[in-house]
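Working notes, beginning with the structure itself.
All protein chains but one are shown at their positions in the complex.
Letters A, B and C name the chains as they come in the text, with residue numbers starting at 1 for each one.
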Amino acid sequence: MSEIATPRSFLRTHVFSVDHKVIGKQYLDLALVAVFTGMLLSWLMRFHLAWPETPVPGLGTVAPSGAAGGVMTPEFYLSLMTMHGTIMVFFVLTTAPFAGFGNYFLPIQVGASDMAFPRINMMSFWVTLVAFLVLISAFFVPEGAPLSGWTAYAPLSAVGKDAGPGQGLGQTLWVVSILIFCVAQLLGALNFIVTTLDLRTKGMSLARMPLSTWAWFITSVIGLIAFAVLMPATILLLLDRVAGTSFFIPAGLVISDRLQPHSGGSPLLWQHLFWFFGHPEVYIAILPGFGIVSHILPVFARKPLLGPRVFIACLIAIAFLSYTVWGHHMFLSGMNPFSATLFSIPTLVITIPATIVTLLWIGTVYGARLRFTSAALFCLGFISVFVSGGISGFFLAQPSIDTYLHGTYFVVGHFHFVMGVAAMFGIFAATYFWFPKMYGRMMSETLGKWHFWLTFIGVYCVFMPMHYLGLAGNVRRYSAFTDDYLKPLIPLHRFITVAALFTGAVQLIFLFNVIRSRLRGAPAPANPWQGTTLEWSTSSPPPHDNFGGPPPAVHRGPQEYGAPGAVDHIMQAAP
Amino acid sequence: MTAIGSVAQPSRQGPAQTGVLIGIATIAMSFAALTSALVVRQAASSDWQHFRLPTILYLNTLALITSSGTLEIARRKASRGAGLPWLSLTLGLGLVFVLGQILAWQDLAAQGLFLATSPSSAFFYVFTAWHGVHVLGGVAALSYVGYRMAGGPSGRALPTALGAGALYWHFMAALWICLLAILALRI
Amino acid sequence: MGKLFAIVVTVIAIVSATLFALHVWWLPVDISAHGARIDRQLNETMVAAGVLFVVAQLALAWFAWRYGAGPSSRGVKTFPGGATPMVVLAVVLVGFEILTLTFVGSKVWAGIYQSPADPNSLQVEVQAEQFAFYFRYAGPDGRFGAMHPELANDATDNFFGLDPANDTTARDDIVVATLTIPVNRPILLQLHAKDVNHAFYVPELRIQQDFVPGMVIPLHFTATQTGKYEIVCTQLCGLGHYNMRAYVEVIAPDQFDQWLKQKAEQQ
Partner (left out) sequence: MKRSRTLWWGGVAVIATLPLGSAALSAPVPPPAAGTISGKATYTGTPPKMKPIDMAKEPNCVTQHPTPVMTENVVTEPGNTLRWVVVYIAAADTAAPAATETVRYDQKGCQYLPHVAVMRVNQPLDIYNDDPHSHNIHPLARVNPEWNKSQPKGAPPIHATWEQPEFIPVKCNIHPWMHGYFVVLRTPHYSVTGEDGSFSLAGLPPGTYTVTAWHEQFGTQRQDVTVGSGETKTVSFVFTARPY
């Protein structure tokens, strides 16, 4: 690993490169494509919910069977919802903050010249890309994309095309895509853990690792165990679909007037296996955001994070507890009601480390000398949105209240605030913060600020009303509101749709900023934000082996800001 | 996590060792998921058709255990450059194990127990297939190490690669013994 | 810039909290015996969470307002006491709140889902199928006919797969698409699904329960007010999930007996 021959051909340096920096950028580009695809789907969904009968220009030609004449059919809406959920959770929120920024910066921050197994690392990206292409191809098969949601509950997902349009080839492609994604994720997590444990430079003890590295390390440990459970679960689901086994399909099901040739399976078994992976997955999406905010906020507050060791302890507590709470997704699913009480306790206990982490951030802002760059604003936005999303979790954690709120828009508002917005704000903050280091060019701060203010206000206008809809009993995953008690809520849905279209359009500012800055951004210095961690003590962008020679030794912690005696900050690598 | 306590320098065995340990944890977790699925599925309904495990499984187990033994010998002799024949014996035994598993499948098929016939046969096939895939992965890794051993300059990395490969292989054997116990108890 | 952030966050926090407090959009009328306890639990959590929400947002806003890097370059200050007050605040405040909410909440939950049904409750079988609910009453003989999935045929209105030809108990079973129940009488529903996962949710009755194919799940409640309310499905079951609806009609007991008799004659 020490002497890596610097590859010369374009193919080796930019496409099939084993350099963790190139792989990190490839992951981020994939996530960028995925997030705009997912956003487009959410636009179509929101527009359909607000104005179901108004034809969408051009949709009729793009999807002749799904939306003849531009008016969306219910199964087309549900297939958009399924793909929106799957693309956003897997290919954006797991790929960008963890695989994208993690791949790029973990080796540099621990002072290594590359990941422990560069070839496996490269493979993990290309396997993720294959998984994404297999998923997207589900749109173009005859019956279209699956409609069983990103949770794909059996038997709707397991029976096959009798269960409805999209449940034939489309659902099989979905299952295969997730199976391939599990392989990629396990390889990625393996690399992260080994690099963190074994390839740290001299002086880089675990206590001296930057908090973003801690977050990626703990996320990869969670990811390892979570995806190691999802993989066999998808294999069993695939066997149920194609090989006629009955792991998840009980006897005597009559679907489309046909008695299904299965017997004895348990639909709850799929829900248990899925959510055993599902809840750690939402922490895989948010913990890198924790690490990123705790890494970036001190740089702009010019003071270290309040209680970094407490923060790390909270990360570990969350990682451990995340495996004990999956049942709160299934309070009303028909499992034994006693286990609902059992699962509600760890679910409420896990709010303690989450609250501590939030209070540590707010405590860090206290007494700071905050410089409000775009990255800093997105960190503050992250804290505010995470508070809103976390607090709505209080309601859903109690089985008695979940009796009313389960399956309503309250849940949609909750997980969008925490995953859909907070994690995205983490990705935005990381982009604005690390873009100069990755591309050697500065991003436009004015565009960044416009992007922040419009998005911050926009997301509250989109997702806070969803909590009100939930309180009114508005059921989620509905493609049209024909029930009598839902009709008075349609104006609120129209408000959300307008806000969603606006907030989505605002993201084009970010896209323009990213593309323009890559081509014509001002050249970036090695340490634009006066950070102290190792990524700032090498050139922008870093040379092939990160430090142009052996990695420097490290002599102190990652956040030596505002140290007593006039020096503003001391670099980690400074002797 | 062996290296969690140690300070700065990369651990003596190198990343390969840690990588294999993490791989082992992942594979063990996936089998834990399959085992819990087996237990829940057996309790879910009364259509669990018990059948006697084909006797060839016990011969396969023997082959796998002896291959662990020969691999240990290969590791000791490797430092004196005489490890190759023992390593190829290990690979041979590994392939014998996999062929034996396929014979067990045919024995089951002869009894009319296919993948979809009953949940018990389904889990038998899934367990043996999932384990077989990982054994083949081990065979591929060890044959790559053997190729590098035979290729001449053994280099510093070889003993660690062989050590890591051996660790993985022993895990394959231990895992199979656990799986056999689970299958014997449950099916 | 920090001041703008503080203002925006404060406005957001205040507006959101007031919209919650004013019950602009709120739960529909509660017509269920156990509903009051759920509403109280929800209100308590709303107050506690609302306070936490506003305090946290305002603290963030105040610190962002106060501690921007202004011309007066004073030194940075760590939070008095470092991280320990944060941990103590979180453990005590949130921990205490969790304790009360969990303890009280589990009793409310146990009252609905863990306690056995009232012995003389009215038994109704509910079948959820792709995209409609059907309800079956035992009919005058008081016994439900056996269900045979292979005989189920929607065309002949044989939703439950009954076999009236050689199962006499099935002949008088009443199958309707509207759940008609007497007021103030405990009802015991036996939920079973014909094809995929569904759910039974009546916002006014504060009750929700998934249907799981292959299982018969009991659900009991008591309606305390007459009227016509909507039953909707909250578990994604396919393309007609949005339209999978039925009505529950809560009527006076004597009207119910008369309705039952009238339905029995139609069999």
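Note that a contact is a pair of C-beta atoms (placed from the backbone, for glycine too) under 8 Å apart; a residue touches a chain by one contact, two chains touch by 3 or more.
On a predicted model such as this, the values are computed, not experimentally measured, just so you know.
Enquirer: Can you list the shown chains that the hidden chain touches?
Expert: Among the chains that are shown, those touched by the missing chain are A, C.
Enquirer: Which of these touches the unseen chain: A:Val33, A:Val71, A:Val183 or A:Ala553?
Expert: In the full complex, the listed residue that touches the missing chain is A:Val71.
Enquirer: Where the complex has a chain not shown, which of C:Pro28, C:Gly111, C:Pro218 or C:Gly240 is the residue touching it?
Expert: The one listed residue touching the chain not shown is C:Gly240.
Enquirer: Of the listed residues C:Asp30, C:Glu97 or C:Glu129, which contacts the missing chain in the full complex?
Expert: Final answer for the missing-chain contact: C:Glu129.
Enquirer: Spell out the interface residues on subunit C facing the chain that's missing from view.
Expert: 129-133, 154-157, 159, 164-165, 176-178, 238-240, 243, 245-247, 266
Enquirer: Using the touch rule from the top, list residues of subunit A that touch the missing partner.
Expert: Residues in contact with the chain left out: 52-53, 65, 68-69, 71-75, 143, 161, 164-165, 256-258, 480, 482.
In this text, only the chains that are shown with their structure count from here on.
Enquirer: For the protein chains shown, what form does their contact graph take: line, ring, star, complete or other?
Expert: Graph shape, chains as nodes and touching pairs as edges: a line.
Enquirer: By number of C-beta pairs in contact, which two chains lead?
Expert: That would be the chain pair A-C.
Enquirer: What whole-Å value do you get for the distance between subunit A and subunit B if each is reduced to the mean of its CA atoms?
Expert: 34
Enquirer: Provide the C-alpha centroid distance between subunit A and subunit C, rounded to the nearest whole angstrom.
Expert: The mean C-alpha positions of subunit A and subunit C differ by 29 Å.
Enquirer: Centre to centre, by mean C-alpha position, how many angstrom separate subunit B and subunit C?
Expert: About 48 Å separates the centre of subunit B from that of subunit C.
Enquirer: Can you list every residue of subunit B that touches 2 or more other chains, as numbers and ranges?
Expert: Touching at least two other chains: 44-45.
Enquirer: Show the residues in subunit C shared as contacts by 2 or more other chains, in ascending order.
Expert: Where subunit C meets two or more other chains at a single residue, that happens at 214.
Enquirer: Tell me, which parts of subunit A touch subunit B in their complex?
Expert: Going by the criterion above, the answer is residues 1, 116-117, 186, 189-190, 193-195, 197-206, 224-225, 228-229, 231-233, 235-236, 239, 243-247, 250-251, 263-266, 268-269, 272-273, 276.
Enquirer: Can you list the residues on subunit C that touch subunit A in the complex?
Expert: On the subunit C side, the touching residues are 1-2, 4-5, 8-9, 12, 16, 19-20, 24-28, 37-38, 41-42, 45-46, 48-49, 52-53, 56-57, 59-60, 63-64, 67-69, 73-79, 82-84, 86-87, 89-91, 93-95, 98, 101-102, 105-106, 108-110, 112-114, 129-130, 149-150, 152-154, 161, 194-197, 199, 201, 203, 206-215, 217, 230, 232-243, 245.
Enquirer: Looking at the complex, which residues from subunit A come into contact with subunit C?
Expert: It comes out as residues 73-75, 78, 147-149, 151, 153, 155-156, 159, 163-165, 249-257, 259, 265-268, 301-303, 306-307, 310, 332-334, 337-338, 340-341, 344-345, 348-349, 351-353, 355-356, 358-360, 362-372, 377, 380, 383-384, 387-388, 391-392, 394-395, 398-401, 403-404, 406-408, 449, 453, 456-457, 460, 464, 467-469, 471-473, 475-485, 489, 492, 561-562.
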